[in-house]
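Can you read through this structure? Questions will come right after.
With one protein chain removed, the remaining protein chains of the complex are shown where they sit.
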Amino acid sequence: MGARGRRGVHRKASAVKRKATPAATPDTQWPLWEVFVQEKSGAPHEHAGSVHAPDAELALQNARDAYARRGPVTSLWVVEARHISATTPEDSPFLLGPGPEKLYRHPRFYKGAKE
Amino acid sequence: MTNAERERRFQERIDAGQKIEPKDWMPEAYRNQLVRMISQHAHSETVGQLPEGNWITRAPSLRRKLGLLAKVQDEAGHGLYLYAAAETLGISREELVHALHEGHAKYSSIFNYPTLTWADIGAIGWLVDGAAILNQTMLTKCSYGPYARAMVRICKEERFHERQGYEIMRALAQGTPAQRAMAQDALDRWWWPTLMMFGPPDEASVHNDTLMAWGVKQKSNDELRQWFVDLAVPQAQALPLVIPDPELRFDEATSHWRTGPIDWDEFWRVVRGGGICNRERLRARREADEEGRWVREAAEAYTAKRRR
Partner (left out) sequence: MSRELFEYLLRLGDDRLVLGHRLSEWCGHAPILEEDIALANVALDCIGQATQLLALAGEIEGAGRDADALAFFRGPTEFRSCLLVEQPNGDFAQTIARQVLYDAAGANVLEQLARSSEPRLASIAAHAAIEVRYHLRHAREWWQRLGLGTEESHRRLQRALDELWPFTHELVTPDALDRTLAAAGIGADLDQTRAHFERELDELIRSAKLRQPTTPAFPAVGGRHGKHGEHLDHLLSEMQSVARAHPGAQW
């Protein structure tokens, strides 16, 4: 593809060498953001996947383009992956929910007003 | 707990059909295999934009132009989902992209073939995406959670690609003599490479057994390949176009279509860099990356300035 191709006559410009900047930043693919999608009003936001973005505005744009192209989307949340705190597999015994010895957490343990 | 214990528990979970998630303990070999598989898949989708993108500017109707553009956009999206799945295994997208551009990473060899006519677009949608759908449908049951979930999302979107490709082929096969010839020529060139997409025969496949034991694959290369052939042959007959295999015959005893011998020399030649477009594909991706560097940096510089 010659000069008339995708870059057209401006191709030469980008071939000019950039002068080295002191303490040049390493080339990155931008930070990782996690995306949460709410399909219908009233539904919870669900994890849909991730996008890369330098900041929140572009993260929202990218998330919309990647995860809201098809089907209804009412709301999108994005959060930088590094800001998510999560439990680890070692925590799972504590996450299993009230065991049979903790019936006082269940509604059926209690008599209602009408019973 | 000893490592042997951990491995035993890990295998128990796999055998019980449980999903392995990013923070779960996993053998190093499992992690490495998945990084290899998922990133190869991601690279394939990203590089795959190129052979098809080659024809967006020449699509012969507005409907086909829109359809092809939407398909290529989807491929970029699939690359995105897959890089994200690979990143859950503790590797960055920079490292993955860098490995691709330095020639250290593989992607599906099918994209090293050139798209020479508009009919190639139909053939790719019908055959290449058709083959990919079978592989991806199987992978929705993969033991690694993030990969399986990415596959579910991708499978939903992939269906329209295959249907669009088949529709293109049908319009050509039932069109003018010149269109029919174009379609037949495309099938002649894409049939065998598509069969090779499923990888080397089981007896020559290095990773097959391990990947099946770990629940990453549920079907072998040959099983998938046979599944595909049995679907595609009647589809070709319905167009109608002739599959370029003089030895193709229906085996009454097993109810399978049996193909002639696959040229595995060609397969290895293309995998190892000898395909027509290997250099072209990498050059294009490297160029996009290099020419885009100042853009990525500008965005980060802007963010840094705003934080101050």
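So that you can tell them apart, the chains are marked A and B in the order they are listed, and the count of residues begins at 1 in each.
Throughout what follows, contacts are C-beta pairs under 8 Å (C-beta built on N, C-alpha and C of every residue); 3 or more make two chains touch, one makes a residue touch a chain.
Because the structure is predicted, anything quoted here is derived from the model rather than measured.
Q: With the full complex in mind, choose from B:Phe250, B:Trp264 or B:Tyr302 the residue touching the hidden chain.
A: The single option touching the absent chain is B:Tyr302.
Q: For the full complex, which residue in B:Cys155, B:Ala171 or B:Leu248 touches the chain that was left out?
A: B:Ala171
Q: Of the residues listed, B:Ala99, B:Leu116 or B:Ala284, which one is in contact with the missing chain?
A: With B:Ala99, B:Leu116 or B:Ala284 as choices, the missing chain is touched by B:Ala284.
Q: Considering the entire assembly, which residues of subunit A contact the chain that has been omitted?
A: The list for subunit A reads 4, 6-10, 13-14, 18, 29-30, 51-54, 57-58, 61-62, 65-66, 69.
Q: Touching the hidden chain in the full complex, which residues of subunit B are there? Just list them.
A: Within subunit B, the residues that touch the unshown chain are 46, 49-50, 53, 56-66, 69-70, 72-73, 76-77, 79-80, 83, 118, 168, 171-172, 175-176, 178-179, 284-285, 287-288, 291-302, 305.
We adopt the following convention: only the chains that are shown with their structure count from here on.
Q: Distance-wise, how many Å sit between the C-alpha centres of subunit A and subunit B, to the nearest whole number?
A: Roughly 25 Å separates the two chain centres.
Q: Spell out the part of subunit B that touches subunit A in their complex, as residue ranges.
A: Interface residues on subunit B, with respect to subunit A: 23-25, 73, 77, 80-81, 84, 87, 92-94, 97, 150, 153, 157, 291, 293-294, 296-297, 299-303, 306.
Q: Quick one: in the complex, what on subunit A touches subunit B?
A: Those in contact with subunit B are residues 14, 18, 25-30, 32, 49-52, 54-55, 58, 66, 69-70, 86, 88-89.
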